[in-house]
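Every protein chain except one is present and positioned as in the full complex.
Let's look at chain A:
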Amino acid sequence: MSFRIAPSPHGHVQRATSDVMRWVVLALLPGVIVQLVFFGWGVLFQLVLAISTAYVCEALCVQARDRAAWPVLKDNTALVTASLLALSIPPLTPWWVIVIGVIFAIVVVKHVYGGVGQNIFNPAMAGYVLLLVSFPVQMTSWLPPMQLSQYSLGLWDSLHVILFEFTPDGYSVEQLRTSVDGITMATPLDSAKTDLSLGYTASEALQKPIFSDFAGLGWQWLNLAYLAGGLLLIKLRIISWHIPLGLLLGLCVPALLQVAFAPDTSIGPLIHALSGATMLGAFFIATDPVSAATSNRGRLYFGLLIGVLVFLIRTWGGYPDAIAFAVLLANMCVPVIDKYTKPTAYGHRRES
């Protein structure tokens, strides 16, 4: 028996990028299924569109950069980017929106910076911000969850809306968004933000039918599903717990303080944590291994920063949800975070 002496690091789990990324996609599945249940078939078409566009872009970019195409295509990073972007946009958005977003994410944010492992910004979120800034109407047209919706959309109806912006019966997305009583439905965060800005107290704002369950109809189960997938990733040690925990703390602690000191203006930590893209952001988006901080302490600060930014923008900013902006802002801070959280090597004294 021979003892091979290998240099450090002595890692025992040797996962290739493609394995890591495949697990991330698998862990997304519970959330995808819940999203399908509550928001209809549109989600599926967005995923198909995004993933196929991503692979085409990836192949063209690799070709243009004179690299071997196969290793890049099979490392599944484009799959993750495309899935995250497709899951963050409203399910019935016209097809060209997701195509433009994915092209920007893959070509400009990923390959112009040098491809896998070189991008300083999270590609999916940069694509999302491009879309949100450019097409605000389409990007905020979320449908109400199925049980509040007046119309039920079949497979063919959804595809027709995505391709031609109308159902075969001639309903536009704007009409589909109306609920049973004829009022256009907003997402829980959007509805709460609008009501608070109109001078209602928080308890009045939470009377809306969208809040008839504990944290926003549909959205709560969606977030719980992403939470489950995220916990699986932590269990498998695909991601570390530092970023999600930091993010949730950074979001919920200020929300708790707000409940304590200004209860009328606060929708509370539970709704903050289980609404919008919180869980998707905490476990899947912010944990992007490339654009996040690298040391464990740095990751905690990185997560905290995102959480606090999300809270600030949701409470006082111009947008109802803020994961994308917060992630991009925190990406910019990563070099600073890394500089000040560099771990001390064993045997060296901490500089002070």
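As a convention for this text, contacts are C-beta pairs under 8 Å (C-beta built on N, C-alpha and C of every residue); 3 or more make two chains touch, one makes a residue touch a chain; residues count from 1.
The rule is short, and it goes like this: contacts and distances are computed from a predicted model.
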Chain left out of the displayed complex - its UniProt protein name, from "Xanthine dehydrogenase family protein molybdopterin-binding subunit", "Xylose transport system permease protein XylH", "ATP synthase subunit a" or "Ion-translocating oxidoreductase complex subunit E": "Ion-translocating oxidoreductase complex subunit E"
Listed residues A:35, A:83, A:138 or A:315, member touching the removed chain: A:138
Residue touching the undisplayed chain, where the options are A:48, A:69 or A:108: A:108
Residue, one of A:57, A:79, A:105 or A:130, that touches the chain absent here: A:130
Chain A residues touching the omitted chain (full complex): 100, 108, 130, 133-138
